[in-house]
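Sharing a structure below in structure tokens format, with a few things to ask.
Only a part of the assembly is drawn; its chains keep their places, and the rest are absent.
Should a chain be cited, it is by its letter among A and B, assigned in written order, with residues numbered from 1 in that chain.
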């Protein structure tokens, strides 16, 4: 971990451990074409890479960037080996993207971290902090909260009263843990994430609508990650639980009493309504919506933009509005498009048919509006 | 209200006022089966409840949890009275969930609150604070802002210059009130809510696109609640107004010049575009979208995921893409599914029909693309 005396430079991918093109080729199991001793200090896309940057050419769509790229070394797919371009040092490798991903950790520059409590952080006297905790500027830890070892609470983030955080929990700037929330080990909350809010529940009373007091918990198990500005509400009478290893993208809403299994994925802008149960290994695409009180079976896939109004069986892929099995959805869409093109002859046929036959009572299915 | 010396414990529903099973039965008007003197200290779902927790069994889907639950007392629906399960003390009651909701306030544990201004809070010299105000750590109150009595501004929340807050307003952590915003009594902004931003309005100018200066207000009337990370923009030339008693869930967007009536509900991830008018008592489901310059009549219901592109008459329920009356939507969806299954014979019929009759000019409805 870098100390605070480290002064980072702007721009990504500029790591501190240079390696040669020959080293890269060896690490990714690729075939080197060109100069083996070119030094690689970072990773960059073709259009901004410089002499000491490693880049990739994995698809013909980037051919124009490759033509004039200044990249020092390029991982190139076999089919594009002879692609014209300025980069003369190339490493031919079956899957350039996979190869590059394997190298990323080498070049990733960590955010500087200073262990300890910043003088502007506020810690309630009854809170307990583990060993090696970092509280950045203006972080707040409420009464009775418990933080495990090596937790890192970013600038302006707050941990509510009575919350319990495991070890190695990371709250990025301005994330908020509401009071009485429980986070397992290695949980990550990105900037502006809000977990443990009392959910959206109201009941009518003679004096007007009143909030349902929420006494259920909000539990994020080990290794859960919650994206920027996402929200996970606490339960009303049940708990809200996010299972171990589940990853949630930005701007996602998980409502009260929802139980999510282990190793699920939720892409951005997805919403899950109250009391729905999502079993292990479910993947949910972006902007999908899951209604309340449903069950989504293990390893199901919910496509992006899907609107789920009923239970989804385990292992199935559903899509569309309303969501249905994806193949059925595609068939229906294709049929609709074809039918729309047949509209005129079908109308003519119906006109002739109804003129030639007994009167058809269309009131049951027709719409007079 | 708890003082700051109160040290809460992690986990929800652990209230401070124990009552017996007999007390619970009396309060909910249920019939007690089992030991009347079991002490109830909190509420918990069946799968984590302990000896002193009250739980409910309202649906067969929770039968497996009930079978092995350690709950001390369970509210059970009449139809499930004889359901096999470890809990021996049961209270048979017509609607277990309603009964439980009535008990929640008894067991709800309030967040600890310390009246007064935390030393790290920053209050502009020209701001005015009412009696009994709480400013938590790092709260900020801008020049000329006015806070009514008993307002509670959470950690890192900020009240912009010139804003006026009524009595008993609650801003949770990191909520932001932009300058010149007006909040009525008992308004609640959850964590990360942003109200009063200048809306998304630009006009083309010879030198490029420029922002429309917004001079309209952002007014949240009495008892409005805005969910976590939701946004309500101020008006450009009109005001943005959220009527009294309206409740807004997380991650909702209300654009400039929108006027929302009283006692409306907006579920999560819903968006309302500029200058739309929503009358009293409208309910909007999750991820719905309302276009700009529309009118939604009083007590209308907009279903979750609906895409509203036109006015909605009072009292109607609309759904789908594009939104239409819900019954019409369901009929159309059902018809589409049936038609898709008839595609093949319809194609054959059209082929035979067009072969046997005068040429059909399909150019007006067909799509050659």
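Please note the rule applied: a contact is a pair of C-beta atoms (placed from the backbone, for glycine too) under 8 Å apart; a residue touches a chain by one contact, two chains touch by 3 or more.
Model, not experiment: these values are computed from the prediction.
Colleague: Quick check on the homomer: 2 copies visible, but what's the full number in the structure file?
Modeller: Every protein chain is the same sequence, and there are 3 of them overall.
As a working rule, only the chains that are shown with their structure count from here on.
Colleague: Hey, how far is the Cα centre of subunit A from the one of subunit B, in Å?
Modeller: Measuring from centre to centre gives 23 Å for this pair.
Colleague: Considering the complex alone, what residue numbers of subunit B touch subunit A?
Modeller: 4, 6-13, 15, 42-45, 48, 56, 97, 100-101, 104-105, 107-109, 111-112, 118, 120, 136-138, 154-156, 172-174, 190-192, 223, 225, 227-229, 245, 247, 249-251, 263, 265, 267-269, 286-287, 304-305, 320-321, 325, 328, 331, 333, 335-337, 339-341, 343, 346-347, 349-350, 353-354, 357, 360-362, 364-367
Colleague: Once bound in the complex, which stretches of subunit A touch subunit B?
Modeller: Residues 120, 122, 124, 126, 138, 140, 142-144, 146, 156, 158, 160-164, 174, 176, 178-180, 182, 192, 194, 197, 200, 202-203, 208-209, 211-217, 229, 231, 233-239, 251, 253, 255, 269, 271, 273, 287, 289, 291, 307, 321-322, 331-332, 335-336, 338-346, 348-349, 365, 367, 369.
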